[in-house]
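Report on one structure; see the data block that follows.
Apart from one protein chain that is not included, each protein chain of the complex appears where it belongs.
Here is subunit A:
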């Protein structure tokens, strides 16, 4: 880049610098020049207005797709506090390589931006390698199944890596209660992803294993349904996540934080509606407190899903108050 790099401020804010090296050079320039950074911010705000003014209501189905997909996307952690604050990449916005190639802009290049400000496309794209935009929520109900094998962001299928990260998360959760719901949600999402990837989950009891196997396809169909909606509720350290697809006539339940039960007892799920509680799936948590995804029956007129402790084999009526009740999203 020749001359005053600062003349690039406009092009940069407009995403009109095509060459990554030039863009990077400009970002370095910004990191050394506070006024330039300030100007760049203002220009970015102005550029955003160019776009925001042209808002158009998206097709209604987009909402369902997005909501369904976030259940399978693990969120990035905040940028580590250790990052040198002012310097490295004030505005370094999504330095995103054109679709396809290369990794995200060199790792730590920029605290704000780098991996994180929108960026880190590498891993997102990774997680989307299951077929790009259309796949989740797209018609192919088996598409998610194709996915999670590849996606790096999730703990691998099966129990190995998943468990490791689960432990880590749990420790963090313990040390910092405020994070609990979030960690739990992350676990649930990771678990769902792993389960969908395999179509089978390593579980303790035989009935669950059968259920999970049989449920594999239905599970994928629910998660991929355009109308899938997700609800997460936490009570007494138990977090349940419910994915509901009325078009599929199914729901999927996963949870974290349920304590182990003595022999002869099981957790049972109930669909609760105007006509009372209808018995549904049974589940038991693994050693890590998580339950595998359970595919439940049709939402019908149910307004809630509840979890109780029952004798092994389940009951026809709930024998006690639910530990957790989750409202269904409105139809």
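The rule is short, and it goes like this: a contact is a pair of C-beta atoms (placed from the backbone, for glycine too) under 8 Å apart; a residue touches a chain by one contact, two chains touch by 3 or more; residues count from 1.
What we mean here is this: contacts and distances are computed from a predicted model.
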Select, from "Branched-chain amino acid ABC transporter permease", "ECF RNA polymerase sigma factor SigK", "NADH-quinone oxidoreductase subunit N" or "HAD-IIIC family phosphatase", the UniProt-recorded name of the complex's unshown chain. "ECF RNA polymerase sigma factor SigK"
Of the listed residues A:57, A:263 or A:321, which contacts the missing chain in the full complex? A:57
Just name the one of A:25, A:47, A:261 or A:312 that touches the chain not displayed here. A:47
Would you indicate which residue among A:73, A:272 or A:305 is in contact with the undisplayed chain? A:73
Name, in rising order, the residues on subunit A that touch the hidden chain in the full complex. 3, 7-11, 13-18, 38-39, 41-59, 62-63, 65-67, 69-70, 73-79, 90-91, 93-94, 96-100, 112, 115-121, 124, 128, 132-134, 137, 178-179, 181-183, 185-186, 230-232
